[in-house]
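Below is one structure. I have some questions about it.
Only one protein chain is missing; all other protein chains are in place.
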Amino acid sequence: MSQTKVNKAVLAYSGGLDTSIILKWLQDTYDCEVVTFTADLGQGDEVEDARSKAIAGGVESIYIEDLREEFVRDYVFPMFRANAIYEGEYLLGTSIARPLISKRMIEIANAEGADAVSHGATGKGNDQVRFEFGFYALKPDVKVIAPWREWDLVSREDMLNFAEKHDIPVERKREGSKSPYSMDANLLHISYEGYDLEDPWCEPSEEMWRWSVSPESAPDSPEYIELTYQAGDIIAINGEAMTPAQVLTELNRLGGKHGIGRIDIVENRFVGMKSRGCYETPGGTIMLKAHRAIESLTLDREAAHLKDELMPRYAKMVYNGFWFAPERVMLQAAIDASQVNVNGDVRLKLYKGNVDVVGRRSEQSMFDERLCTFEDDEGAYDQKDAGGFIKLNALRLRMAKLAGK
Amino acid sequence: MSQTKVNKAVLAYSGGLDTSIILKWLQDTYDCEVVTFTADLGQGDEVEDARSKAIAGGVESIYIEDLREEFVRDYVFPMFRANAIYEGEYLLGTSIARPLISKRMIEIANAEGADAVSHGATGKGNDQVRFEFGFYALKPDVKVIAPWREWDLVSREDMLNFAEKHDIPVERKREGSKSPYSMDANLLHISYEGYDLEDPWCEPSEEMWRWSVSPESAPDSPEYIELTYQAGDIIAINGEAMTPAQVLTELNRLGGKHGIGRIDIVENRFVGMKSRGCYETPGGTIMLKAHRAIESLTLDREAAHLKDELMPRYAKMVYNGFWFAPERVMLQAAIDASQVNVNGDVRLKLYKGNVDVVGRRSEQSMFDERLCTFEDDEGAYDQKDAGGFIKLNALRLRMAKLAGK
Amino acid sequence: MSQTKVNKAVLAYSGGLDTSIILKWLQDTYDCEVVTFTADLGQGDEVEDARSKAIAGGVESIYIEDLREEFVRDYVFPMFRANAIYEGEYLLGTSIARPLISKRMIEIANAEGADAVSHGATGKGNDQVRFEFGFYALKPDVKVIAPWREWDLVSREDMLNFAEKHDIPVERKREGSKSPYSMDANLLHISYEGYDLEDPWCEPSEEMWRWSVSPESAPDSPEYIELTYQAGDIIAINGEAMTPAQVLTELNRLGGKHGIGRIDIVENRFVGMKSRGCYETPGGTIMLKAHRAIESLTLDREAAHLKDELMPRYAKMVYNGFWFAPERVMLQAAIDASQVNVNGDVRLKLYKGNVDVVGRRSEQSMFDERLCTFEDDEGAYDQKDAGGFIKLNALRLRMAKLAGK
Partner (left out) sequence: MSQTKVNKAVLAYSGGLDTSIILKWLQDTYDCEVVTFTADLGQGDEVEDARSKAIAGGVESIYIEDLREEFVRDYVFPMFRANAIYEGEYLLGTSIARPLISKRMIEIANAEGADAVSHGATGKGNDQVRFEFGFYALKPDVKVIAPWREWDLVSREDMLNFAEKHDIPVERKREGSKSPYSMDANLLHISYEGYDLEDPWCEPSEEMWRWSVSPESAPDSPEYIELTYQAGDIIAINGEAMTPAQVLTELNRLGGKHGIGRIDIVENRFVGMKSRGCYETPGGTIMLKAHRAIESLTLDREAAHLKDELMPRYAKMVYNGFWFAPERVMLQAAIDASQVNVNGDVRLKLYKGNVDVVGRRSEQSMFDERLCTFEDDEGAYDQKDAGGFIKLNALRLRMAKLAGK
């Protein structure tokens, strides 16, 4: 066990049982002051509950913050400009929240003169990596304490015994009725892991899902919506201007209502193993589809293709926790440079799990119907040009065949 | 107008009005023998009808061939091993059929001693490019005749006048009732372009679609199916062994029944302009989803990521007509090398436009629930290893921050 | 022959025989006013000579400009930030000059109210493409006149006859003594094509080269120089601050003196064929080596690798003439974002064709000798961390082997 000397540690604190145990464990093990940090990222829990628990735990410096606008504006929206999707399916809901938490914790550590930070992520998952890359990238000399990799509490029973021994209140009722899944939520998504999902052949039960109705239970009539884009970001829904967090909140409501955004995948973790996860990302699923649609009208072909080719790397960087790494900053610069003219409206039809693009328009549209019409194009395009175009592009193919003989 | 001397030309001939006019125009303009080639790629038309029309047109060498198995086995399936999708949406249904047609035409040209080939694709589209790249790649000295880039027939009226003047039968009834859209079909998809789609803000009418019911009209109960993979290709549906073309035919039936596989996009053509297209790809939509699912269990992480990063380039090569180009062959070699262990079963739920993966299993599965379980893993994974992993990965981030100060 | 109506055309005019013929041909063929544009990009010719010839040719608006600083600052330096090299060998000396010429010509066309632009590049080369992509990207409705693709002058004799007929002075002496090679030069390089180079097995004769001595003739003693970088660009040589054009001029002198920067390659043109070219790029060869060296100390590993992976695409964009295309702008944004801390000094040894890096230092250095020393590192690095690092990175390899059995 690491016995580094620690003076003051900032702890990512939810107020739940696990982080309450960590709070006590840190105080005891490191004999240090602990500062708690609790953020509202739209996870749907009442963050103010954390205050009384932290006070009860003897914490003097308590930070409780609503970061929803910053989260969507500076993390979710930039990521959606990239059309980021990990392994073809996952919209990176958990991954994108970690850098912001790390950043605020380091800012607090600097303000408080703390020399350590701590979090409640386990040693098997991606989140420990994401948190700690953020910590180290922003404060290279910080001490990182990851209790799950250090302590000897390895079962739920160990945890409950520790809690009982140290008078940490266990909400038995909540413990009893709570989901058997390991869950994480923020404004972008809610995730489920563990329990019966550990068998990838097992279909998750309908009771597991929390944010969306099933397509079967969704309304029998479609709903049409219109999204307005400016420089690649949504600024209005159905003509009503909204802040980033308002946009995502409203799209979550709409998507959840129509059974949109559930996925069930086996993914590859950065720490090496495959894991099964289910996710609900109602608003994000709508945003991805709509962003591609507005880009289809306003983005140059090769810019779009370059984005498509860079995207898997970008998504991997975000998934693996490299948000603050120079290579992610480089790709973001390239992506953002492409979005200047990504302005206009997208019309969508939402119906029982489906998000269908049914219209897109823009004052910066590069679509010119004269160029592709099957009718008379009034000279906009000279079909004879295609002959030369084909001949020169084919020249190397012809030479290759001749040479190969 | 090109007045190259031509002795004998092989024409891609559907038997419809356009290619019948081309047949006559070639005979007249080039004073050459024309050999017709008509392929059944699953487009749903009766190819044998082309025989009587070709005979009536004075053709002596008539080739009519059922290429459905070759099409799916050697073109569609290899492409789906790559999870190919163009610009995030398009499953390349038209693109993938062109190389096979080119290949057979060149084989026929060689067998018949023909020095020229001809097709009915216009000078504005991608198909001329795809056909001609195939021609040149396989027979570098072939003469290519693209009537739409040469003649002076620029309107439907010109065409009808030409037909009337040369006694080419026009099926008035069919002309009258036919779809106002420009369409193309094969076993992988059917496409729609033109007419009211030329306004990208206009939602296509329900009457346009031909291969699938709308999600609204699809059955109210989901249907579960099981697909069996071997080396990345589907070899059985619900336990029943099938040939490649049988697989795709059956998946089209299932997808079409459940309203699956419609898309409506604005895409970037290789010849430079943006164009609006609608596509139905019922079976292909199911295949893409299922293939990713079986790969999620059986493909190594970095192999999967490499495939994801190469995919947009592969898709672009197919879209742009470079099937026979060395770079496509290179990528195919890489992709095929990854599929050796992509074996197993995928269970899917089909419901009103949705294809949901609900299970995957494989004897070559790399998923090991001990590695990610939240329960006791019996030492399969040492959480302390993660500490070193993070420390070394973060080293450069720390150095960067220190250096940047 | 295109007989588009043209009012006024801006011509890229060197004052040499070819562009003098084009000047006359444009005036006659299009019956239009011609504005001449002559730029000093460091090619080594006296650009003012062009004035009297243009006057003699009846030109009223004559633009003669020294663009050397703009050329190096806004084109050469940004490209060298990318470590751009085409097909492993070519430093893009010709390619990078074309966009600047196009840009100034369009600016002049706009200022002069000209509706057309014209250039003297042939229909077989890359330069026509580079010029015209610049024209179209900056003024989409401009008329482009490429005489070599239009006129019927196909041999040197045709040209001389045309000149004689129209009293265009042919400098017989210069014609007689001039190099048998087709050459192009600017501050970055001089190129040679044609003549005996058309046989790729033929070694070029020593007389061909103009800017550098041979390694055999170079001084027998090495010379050491020191370059100072700021944000990826050289700002001083041997401690003396210099402007961009001064830097390149001085490095050309040093490189040329030491026989540095000759290459002899077969390259792939964008218009489809392979071509043989020889190039002298003395300063550029030094800059590429030195820039990599300063980056080796100051650039993060993954940023450097991302740059390396993007570089071939960037180089291809520049080679193919897509400088003003959105995808080049995107990549430049990514590259420039990486250069913030690329500051410091590089020490080089120049000797008979060799450029050897012998030292590099920086206040933003990320090199820390404690981390890699074979001596005691005082705890800077815990070797045990490597165990976990390896174990987790190898996890997927082990799973792959187990699954493949």
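Descriptive notes on the structure:
Residue numbering begins at 1 within each chain, and the chains themselves are lettered A, B and C in the order written.
In the analysis below, a contact is a pair of C-beta atoms (placed from the backbone, for glycine too) under 8 Å apart; a residue touches a chain by one contact, two chains touch by 3 or more.
All of these numbers come straight from a predicted model, not from anything done at the bench.
The chain that is not drawn here is touched, among residues C:Arg51, C:Lys124 or C:His166, by C:Lys124. Touch with the chain omitted from the figure is made, among C:Glu171, C:Asp308 or C:Glu363, by C:Asp308. Residues of chain C that touch the chain left out of view are 83, 87-89, 122-124, 128-129, 132-133, 136-141, 146, 148-149, 154-155, 182, 193-194, 198-204, 215-216, 222, 262, 264-269, 271-276, 292-293, 296-297, 301, 304-305, 308-309, 311-313, 316, 324-326, 347, 349, 351-354, 356-361, 365-369, 371-377, 381, 383-387, 389-390, 393-394, 397-402. Against the chain not shown here, chain A presents residues 298, 300-302, 340-341, 364-366, 368, 371, 381-382, 384-389, 391-393, 395-397, 399-400, 402-404.
Interface residues of chain B with the unshown chain, by the touch rule above, are 268, 271-274, 299-300, 302-303, 305-307, 313, 322, 325-327, 329-331, 333-338, 392-396, 399.
Everything that follows uses one rule, which is that only the chains that are shown with their structure count from here on.
Relative orientation of chain B and chain C, expressed as the C-alpha superposition rotation angle, is 180° to the nearest 5. Multi-chain contact residues, meaning those touching two or more other chains, occur in chain C at positions 300, 302, 392-393, 395-396, 399.
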